[in-house]
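In this view, the complex is presented without one of its protein chains, the others remaining in place.
Right after this comes chain A.
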Amino acid sequence: MEALLQHSTTAAAGRAAALAVAYLNHRRGGPSRGLVLHAVTTATAQDIDNVGRKYHLKLVLEDILEKDNIVNCTAEILYHLGKENAAPDVHFTIEGEFKNTDEQDNIFYNRIKSLKKELVAQNIPDSHGNVPPEMEPIRLLARVAAGYVIWQNSTENTRYELAQIKDVRQVKRSDDYLEFDYMVLLHEFVSQEIIPWQMTVLWHPQHGIKVTQNSRQPKHAEY
């Protein structure tokens, strides 16, 4: 079978697609599911007078942990004109299904619940790209939460990826939720900046994720 060259998207479409994926991770991701952009099939943009620019995207997504799980997605993104502080509107539909992760989610949940001491970790992945297997759900959870942060802070001229978890600490809770305080590094493509960001994340296997607090942090003095 001859390899077909993938279509190239314009820079703007690429940024819109990355935003769509971040949003999708926020809405559909979990400690056992991370979504990755496999391809952009089509992309068009439309100027709407006095409102903003709307992108229509057809995407193909892949599940990080289930490489064969490919899903088609249509997304509509509206970047608001003149309201750079407003998060873009995102709507999506998914064709097909993701693999059910209830079992792995519960295993992760019970494992953390039964830890004698609250979880604390740094540098996920480490400098060489290694992630201990027991930290993989912690990493995927950060991706879900970062998806929210990225969505809230994206404009037509930004493209964010989660680069690394610098620090994560579990916070003890009296209710059923797991709580993690993350310090992550986001990579912004256009400015090439590495931006530290704090996120407080609540998660429960049945109730899903909540980012209760998040704030951009100043660059380290070393920079």
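We adopt the following convention: a contact is a pair of C-beta atoms (placed from the backbone, for glycine too) under 8 Å apart; a residue touches a chain by one contact, two chains touch by 3 or more; residues count from 1.
Keep in mind that, in the parts below, contacts and distances are computed from a predicted model.
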item	value
"Carboxypeptidase O", "Hydroxyphenylpyruvate reductase-like", "COPII-coated vesicle protein" or "NADH:ubiquinone oxidoreductase complex assembly factor 8" - which is the UniProt name of the missing chain	"Carboxypeptidase O"
Residue, one of A:83, A:111 or A:219, that touches the chain absent here	A:219
Absent-chain interface as seen on chain A, which is shown	3, 5-14, 18, 34, 36-37, 39-47, 55, 64, 125-131, 161, 163-164, 185, 187, 189-194, 219-220, 222-223
